[in-house]
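Removed from the display is one protein chain of the complex; every other protein chain stays in position.
Each chain carries a letter (A and B) given by its place in the written order, and its residues are counted from 1.
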Amino acid sequence: MVRKELILMVRYPVNFIASFGQIFLIVAILSLGGRTFSANLDNPPPIGAPPTSGNPSGVVIYGFILFMFLSDTLWTIGYNVRHEQVQGTLEQLYLSPASKFASLVSRVANILLWTGLLTLAASGLMVLMIGRLPVENPWLGLYLLVMSLAGTFGIGFAFAALTLRIRETAQTMANLLQFVFLILCANFFPFSALPPVLLRISRLIPLSYSVDAFRSTLMNYPPGYPELAPISVEIVIVTLFGIGMPFLGYYLYRRAEDHARRSGSLSSF
Amino acid sequence: MTATSPTLKSNLSIVLASARMRLATISRYPGQLLMDIFIPIVFAAMPILLGRATAGPDAGENFAQNTGTSNYVAYMLIGSAAFTIVTYAFWHIAYWLRWEQETGTLEALYLSPTHRVWVAGGTALYSCLRSLFSASAAFLIGSKILGVNPFEGGVGLAFLFILSGLIPIYGLALLFGALVIKVKEANALINLMQWGVSFLMGIFFPIAMFPPLLRAIALLFPPTWMTNGVRSALLGLTYFFQEWYLDLAVLWAFALIAPLLGYWVFTRAETSIRRNEGVGQF
Partner (left out) sequence: MTGTVRVENLSKTYQVRQRKGLFKSFRSTVEALKGVTLEVRPGEIFGLLGPNGAGKTTLIKILTTLLLPSSGEAWVNGFHVQRQENQVRASVGCMLMGERGLYWKLTGRENLEYFGALYHLSPQDRRQRALEILERIQLGEIADRTVETYSSGQKMKLAFGKALINDAPLLVLDEPTNTLDVPSASELRAVVRDLHAQGKTIIYTTHIMSEAETLCDRVAIIDHGQLLALGSIEELKDSLRRDQVTRIEGVIPSRAVAAVKRLPTVQQATRTSADSGDLLTIVTSDGHEFLPQIIEALTQTGATIKKIAPEEVTLEDVFIAKTGRTLAEDTRER
């Protein structure tokens, strides 16, 4: 599979370059947009300077990392099932003796590799643009990242289940979910920026705690962080999310598959 | 009832038929039109919320120092709405042939005696209608949600800038469409191009923040003039040439050149494809 990805990178160079270029441009647009609120734009701090209290580099970059994985997961795992349903290969998959779980897992590995690379590149660019990135408590940060990713993949499996049911509205739903999570999980800004109504909804989403715990830990808990709950509580929530969500997502996926097989909609447009 | 020779009336009828066909298609994707309105608002909300969180009560003041207006909500919403228009132009026009190929209808299109420019015209009309609707609705609803008055400043003049900007944007999209059919990795290229143009047009920041060379490049793109014109009309900012009619004249010059250039490049690319692999291989 890695070889396949390498082959694709070489044979589709525009795709390869565009992925990185696109990330750079999105980051640049949001970063420059954020900088318009900076008090000393005419005398900006030198590149690489430590963040000031108004410089949200850690908040933005770490939230961005999790957003990248969530977005790719929704599309690569979730929407891809719909894509296979439309082009008729989902039925083929069922006719083969290959494990359905293995198929999902192979997509997970794909994301880890490709999105991981993109995320690293994008983070590097963001550091250049908006300031030094704090990296404290790396092992706990890594643990929280792994748990968050596991939970995110579980969301992907659950979304795949949804796409089998809702079919053609799956693309719309993927877009919607992507942006809903973007706001409610406050990937690009502190939770304090959210209106109270939205903040209440955020507290109901485990992924919010992932974002909050992950970036707070790596920023070494500046005043006010984490924002949603004490860190010990957030670690427990993230752990439960990381362990439970993949199983729940996979269970929902298999149920949706069985339903599709009963209703004959495996190949249905 | 054999096919008749083309007349202006029949070609215009094709433009309308093509637009109607695309509108009928999109109307059968439930929720998509809602998403069209929702996404620009969410997109604008990100820098707004980030700015508020980092600058706190000084957000408006800081913003005014850097851009000339304290109304950062409207500033971002206008940028996001402009981004919607540009995005749709790219995905509907530059991606148009790829879309026809994906639906399997590209060869059917080329088998007809209608010149592609009329079908493209219909697609552009559809794109205009959809993007204007989405952008306007997003701006109005976003203003309501975020608590600003959308009708501050010269609304008529802002609309004039939008309409003047549409034609060169579609010309630009057609130019990029030529690149798409040659390079073939359409999705990736369109994504890159739409974000590239959006960056250059400064959807969330003034292009004065660019270094001089980048600023000069940004000024070569019609959407940059359109976005600045709308902001200046609604928020009282400075036009690039200090007067609105001078900026508008530049947009009209683009409106004259961009579609012709786009069409010329596109047809050359198209002919080269037909000479080698045939239209099904776009």
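We adopt the following convention: contacts are C-beta pairs under 8 Å (C-beta built on N, C-alpha and C of every residue); 3 or more make two chains touch, one makes a residue touch a chain.
In this text the structure is predicted, and so the values were computed from the model without any measurement.
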Touching the absent chain when the full complex is considered, from B:57, B:104, B:147 or B:212: B:104
Statement: Full-complex touch with the removed chain, picking from B:119, B:250 or B:269, is B:119
Query: On subunit B, what residues meet the omitted chain?
result: 1-7, 10-11, 13-14, 17-18, 21, 24-25, 28-29, 103-105, 107-115, 119, 274-280
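Rule of thumb we're sticking to: only the chains that are shown with their structure count from here on.
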- request: Please name which positions on subunit B make contact with subunit A in the complex.
  value: 29-32, 35, 38-39, 42-43, 45-47, 49-55, 58-59, 62-63, 65-67, 72, 76, 183, 185, 187-189, 191-192, 195-196, 198-199, 202-206, 209
Message: Residue numbers of subunit A touching subunit B in their complex, please.
response: 12, 14-15, 17-19, 21-22, 25-26, 28-30, 32-39, 41, 54-56, 59-60, 168-169, 172-173, 175-176, 179-180, 182-183, 186, 188-190, 192-194
